[in-house]
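Written below as C-alpha cells is the structure these notes are about.
One chain of protein is taken out of this complex; the other chains stay put.
Chain IDs A, B and C follow the sequence of writing; residue 1 opens each chain.
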C-alpha cells in the first residue's frame, strides 16, 4: 500500500570507491595510519573495511590517473525494493545499467547522479566473517577491536560537490527515499548544500555547491569513532605521523558532528568524526541555514578554512 | 505495494507513563536529580521531557497507589500507517480502543501487550517549542542544553517483564514491525529475553522473563547521555545526592550499552545510559545468547545483581 | 641543609584578583556561566571559588575603572619558608610590604614582579568548609559537585604579559623556586615566553612577551575541567549563552593542555582547560621552542589567532 520510494527503502550507505594516483601510498595510509583492514585485492583495487563494518568492505581504493570518486553505493532494504527503485529511476529518465556480481556484492544498478557522480544501488552483499584472532569477544560486533592506527569503527557518510544542489537533493529524496535533514539556502532560494539521511543518523550523504565549473567531484568521506575523545586522539596520531590537518578537531553546527579533516596521499579529503544526532521524528522538517548563519563559521565560531569551500577531487587547479 | 507492518512503520518510542505512590518525591527526583524539564501538569500527572526530546513530553508521572507502568506509547510513521497498524492488531484478535486527544498528542489506539502492559500507538503529536532562555543556540536541537542534575539528552528505551517472551516478541515484530535485534534463549527453545528496535538503534524496547507469576510489570526505562563520561558523572551526582545505585556504571554485552541503574522514590527502576550500536543491515539476524553465555554476567565480567532478575514494579514482594 | 628557595617552597598558585569595569556583569558571568561559587563579598570585591578548590577563594573580582590584574598570590610551603622567601626577595633588592590578614588568608608579602605585576606570597589560609547541601559525598573532596554552568574543578594557572621574559623567568625560578618547564626562545637568545611550575603540573604561571609597550598586563587565567569532553561541553554552554569564543577548543603543544579561550564581560581573557602532563623528573630540562616551531601554530596545526599575541588587560588600544 505504501508507495515507493519511501524513507527506509535505501537501508544505508554501503561503500565508496576512491580513485588515487598514489595507490601504494594511499593503501599504506588507510591501513597503517587510519587502521582499516584489507578485505581483498584485485588488479585495480584494494577493498578495505573498518572493524565495526558488517559488510565485507566499505572502501574500494582504485589506481587511477587522478583522484576523485570512483562510485558510491547504497544498499537497498530488499531485493524487491531494489527493483522498484530502479524502475522509478528509469521512469524518471535517468539512464543506468545493471552490473554483475562483483567483489563482496551481488548485482547492482549503476547510474549517474544529477551532477554526474557514479552511483550504485544493490541489495545482495557478503557479510564479513571474522576468523582467527579477529573473532570478536562480543557476539553483536562483527570483529574484535584491535587498536592499530586511528581504528575508526565504521563508514559513516560522504559529501559530494555538485553544481545543482536542488537537483541532487530532489533526486535522492524523490527517487531513493532519503530524508532531507538540513539545508543551506542563500537569500531565500539559492541552494548551497543539502544533507540527506537513509537512516536515523543526521545524514548519510551531503551535497555542497561546487564553486568550480566541474561536475562529479568528491568532497570527503567519513569514518566514525565512538567518542569525541577518540577524535582528539586521532588528531595526535595524525600529527605525530606528520599528516597535515586541514581543519579540526571542532564541531559542525550542521549535523552536530565532531570533525577532523585531512588528505590521504592520493589527494582525497578524509574525515574522522563522531557524534551527530539521531532523528526519530517521521515528519522532520529540514533545518535551513542562511548565508548569514553560515558566515558565522563552525559551531564554536571557528572560521571555515577556505580550502573547505574550494578543494575537491579531482582538483581542478591541477588541470 | 509494501505490506504493513514493515520495519519503520513505528517511528520510535514516544513516551512512558510511570505510576508512583510517592508522586511529590518522584517529581522532585526527576526534575532536581535527573534534570528533566516540566512540560505541564494536570490533576493526576506531571509531564516531563529531556532537553533533547523533540516532542512535548516523554515521561508522564502519575499518582497511583502502586508503582509500575501506566502505559507506553509509540509514534507511528504517519496517520495512514497508524490506521493500518490498528487494523492489523484488531484482525489478530487484540481488543483495543481509540482514545481522544490528550496532553501533547492526538488520538491514540490503546491495547494490551500479550502480557497485559497498556500500549498506545499514535501519530499526531505536539512538538516542543523552546521559549525564552530555553531557545537553543543550535537550530537542529529542540532546546538549549542547560546543566542541572544529570541532564540526560533523550528518552531511549524501556524494558518490560513478561511471562511469555515469545508472544511479546512476535507481537511487536509481526503487528508493529519492530526488528528483533537480540534474544536470550535458554537450552535452545526457552525464550528469556527479546530486544526489539523501531529505529537503527540496537533496541527501543526489551522484554525479559518475569520470574514472579505477575503480569504487566515494568522493569526499567532509560534516558541517554551523550558519552560514557557523562554516565560516570551521573554516578557521582547520584552518590553525592544519597541515591543508592543498584548496579553500574558498567557495560551490557547485549546491546553494547553503558548502564547505570537506580530507583526513583516511587520504586520504579531507572537507567541512565549511553552508547549501544547502530544496525544498518536490513536483513539483520538476531543475536542469540545462551544460558551459559548469560551466566558470564555483564560485558566485563560483572556478576548481574540478583535484584536485576527479580525486581519489577509493582513489586510483588510488597503484596 | 637545603638552601632556599628550592622547588616546592611555593606550594601552589593561590588566587588571582581580577579588576573589572563591569563588576555586576562579571560577577554574574562567573557565577551563572562559569559556575563558580561566591565565598564572600566586601565593598570592593567578590570572592569566588570552584567546587574543587580547597581554599576559601581562588578568584577575587574587584570593581575598577579598567580591566587587568589586581594581584596574584602564591601559597608558601610553610610559615618559616615564607619568611625565608621574603628575606631572599628583599636581599635581591625587590621592595615589598607585608599586608595584614585579609579575606580568607593571613598576612602576605606583596611585591612587584620584574614587569610590575603585583605578586603576593602567603602561608596562612582559611580552608573551605562545606555546609548544608554543599557537603561532599566524598571525604577527599572539599565540596559536592553540583552541575551549574561550566562548573570547572579548580583554578589551574595564569599567564602574564611582560616586557622582559628573562627577568620574570629568573625571578620566579631563583627567588621563588619555581621550575622552568618550557620556553619560547627566538633566534637563539630572544626569550618570548616562559612556563614555570610550583607543582608537578606542566605549569602554574606563564609569562609571554607583551608586544605593546605596557607593563604589568594580564593575559589570562585558567580554570580546569576533569576531562577534554568537559571542555567541549563548556564550548557548547558558552555558544548557547552567546559568549564569543576567541579560540579553541584545541590543544596547545606547549604544556599539552586542551584549551578554550573567551572574555569575561570586564574584558579579561579566561581559559577553560584540561589535561597537560605531570613532570616527575627532578632535573627536568626546559623544553625550548623556536620561532619556526611556534610558527606552526597550535598542536594540530590551528593558526594562533592574532588577538592571542596582542590582546591583554588593560587593553592598550582603548587608551
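A few remarks follow.
The rule is simple: a residue touches a chain if its C-beta (ideal position, glycine included) is under 8 Å from a C-beta of that chain, and two chains touch if they have at least 3 such contacts.
Computed from a predicted structure; not experimentally measured.
Remark: the absent chain touches shown chains A, B, C in the intact complex. If you put the missing chain back, the residues of subunit C touching it would be 1-4, 6-8, 11-12, 52, 54, 75-78, 81, 84, 127, 138-141, 182, 199-202, 226-229, 253-256, 275, 277-278, 280-283, 287, 289, 293, 299. Even with one chain removed from view, subunit A keeps its contact list with that chain: residues 35, 136-138, 144-145, 147-149, 151, 227, 229-230, 233, 236-237, 239-242.
Taking the whole complex into account, subunit B touches the unshown chain at residues 227-229, 232, 235-236, 238-239, 244-245, 248-251, 258, 299-301.
Throughout what follows, only the chains that are shown with their structure count from here on.
Distance from the centre of subunit A peaks at C, each centre being the average of the chain's Cα atoms. Residue numbering shows that subunit A and subunit B use the same positions for more than half of their mutual interface.
Rounded to a multiple of 5, the Cα-based rotation taking subunit B onto subunit C is 180 degrees. Rounded to a whole number, the gap between the C-alpha centres of subunit B and subunit C is 47 angstrom.
For subunit A, residues touching at least two other chains, in rising order: 227-229, 299.
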